[in-house]
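Dropping the structure in here first, questions after.
Every protein chain but one is kept in place in this view of the complex.
So that you can tell them apart, the chains are marked A and B in the order they are listed, and the count of residues begins at 1 in each.
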Amino acid sequence: MAEIDNYHAVLLQLLLVIGLAATMLGLSVLVGRAGRRNAIKDSAYECGMLPIGDSQPRFSVKFYLVAMLFVLFDIEVVFMYPWAVVFRDLVAQNAMVFWGMLSFVGILTVAYVYALKKGALRWDN
Amino acid sequence: MDWLSFTLITTLIKIVGLCFVAILGLVSYTVYAERRVSAIIQDRVGPNRVGLPLTLLGFKKDVSFLGLFQPLADGIKFILKEDFTPAHVKKFYFWLAPALCLVPALLTCAVLPFGSSITIPWNGSERTIPLVIANLNVGPLFVFAIASLGVYGIVLAGWSSNSKYPFFGSVRSTSQMISYEISLGLSLVPVLLVMGELNLVTISQQQSEHGWNLLPYSLRDGFDLNRWLLLIPLGLAFVTFVIAMFAETNRLPFDLPECETELVGGYHTEYSSMKFALFFMGEYAAMIVGSGITVTLFLGGWSLPLGLDNYLPKGTVWVGLLHTAVFFSKLIAFLIFFIWVRWTLPRFRYDQLMRLGWIWMFEICLANVLLTAGILWYIS
Partner (left out) sequence: MLLFGVGVVVNRNPVASALCLVVSFVGLASLFISLDAHFLGIIQILVYTGAVMVLFLFIIMLLDLKEEARRALNAWAVAGGAVVALCLVGTLLHVLGTFPKGEATLPPLVVPEGQTYEDTKALGTLLFTEYVFHVQVIGLLLLGATVGVVALSKKEASK
């Protein structure tokens, strides 16, 4: 079986799963009982109280910061995968592959420590 | 042409069998097991009534096999209930979100090797069917990549609901999922370092021949000190991987995105009927596939312990089925562990969760990667 055929299998599964999700959504519309609507039922759910204020309040900049840091460190992890796969074969010939990754991680540890010291990862204040 | 139709048919059977029958069946029975196990832990009875309503057909008594028909009744109710779309939501995205939650969760099972391989006669020749839907050479990364698409379902659900609690729930959920995704990725690296392989089928195969990653002993190979030395980082990686996976699947003790006392129901507060069911199924399917990945990476996948597979004939139908049975028993044992943890540990506070993810888990995982590399260097 050629490698690309495996991706065709994934594609086939994707189509089937999308079909399943669509069928289930459609089925519940067809079979499900439609109730009466009214203003209270249409309002946002806040435990029986009438909704107060903006429905999409501003949220802390920290969530955004976490997302940014995630992107940066995710790239670090991505570089580790190809390294990890070949490490065992390469390290026997040349220790460079170990030191190379160590210094790469070291550089990013500096970044991590900086973020930590600046309190970017503190959530308890 | 014959080869193509053969592949097509077997692939279809595998997809329907694994994805629709096994995973969706497991989803409904995990929900049932969750209720029963929690009942046992809390000294209650749990759902034990629903059975076949034979009285409707004129029999004297209903049959209720320990409530084993409960999932069926739940499913029928999900379909029959009113499918309500509140007026204040953004309609298109409100409908898209549940599908976006379910589809990636069900797609990830494509790379799970759920058995070794089966050889059957076809048109007069022998053909081997590997028991995996797609044998990709980037297996675990495929799972991470597709699973990360599930975030969109949650973000969109919270955003399109146009309501406070779902919005907060989805923001919390997203930032929790991305925080722990790094630890998840980092705890995969030691396994890759040791196996030198990204293909889940090969990883299972190697473990079946040489013993599991967490039980590195095989009767054929005998005792190998180096492999026991590697057990230290691998064990650590297993623990961090499992913790990160609990966080990724929003299970207790990491279920802040939907903690009832603070956020009502989290990102799916405004959903009802089948759309809610799709979120629910997506979550449980993610949990099942996650268990499957853990079992494959650390607990030998479909293989018997201690390298016993070396003494079995390869490729026969019975051995293939035995391996599938072994895989699913490990999977189910792991799911029960999931449920057990849920009723054992209390929930974290949000700052604790973030500190655990970014400070403890991140540092331990990173140190563990370097430790593994160091040990490998030392023994090579």
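Definition applied: a residue touches a chain if its C-beta (ideal position, glycine included) is under 8 Å from a C-beta of that chain, and two chains touch if they have at least 3 such contacts.
No experiment lies behind these values; they were computed from the predicted model shown.
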Looking at the full complex, which residue from A:9, A:24 or A:101 touches the chain that isn't shown here? A:101
Looking at B:6, B:20 or B:93, which residue reaches the missing chain? B:93
Selected residue (touches chain absent from view) among B:32, B:69, B:114 or B:159: B:159
Logged for subunit A, residues touching the omitted partner chain are 3-4, 7, 56, 58-59, 61-65, 67-72, 74-76, 78-79, 81-87, 89-90, 94, 96-97, 100-101, 103-104, 107-108, 110-112, 114-115, 118, 120
Going by the touch rule given at the top, which residues of subunit B touch the chain that is not shown? 93, 136-138, 141-142, 144-146, 148-149, 151-152, 155-156, 159, 171, 174, 178, 181, 198
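Quick note on the criterion: only the chains that are shown with their structure count from here on.
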Let me have the rounded angstrom distance from the C-alpha centre of subunit A over to the C-alpha centre of subunit B, please. 16
How about subunit B: which of its residues touch subunit A in the complex? 7, 11-12, 15-16, 19-20, 78-84, 86-88, 95, 98-99, 102-103, 106-107, 110, 133-137, 141, 159, 161-165, 167-168, 171, 174-175, 178-179, 181-182, 185-186, 189-190, 192-194, 196-198, 264, 269-270, 273-275, 277-278, 350-351, 354-355, 358-359, 362, 366, 369-370, 373-374, 376-377, 380
Going by the contact rule set out above, which residues of subunit A touch subunit B in the complex? 1, 3, 5-7, 9-10, 12-14, 16-18, 20-22, 24-25, 27-29, 31-35, 37, 41-47, 51, 53, 55-57, 59, 63, 66-67, 69-70, 73-74, 77-78, 80-81, 84-89, 91-92, 95, 98, 101-102, 105, 109, 112, 116, 121-124
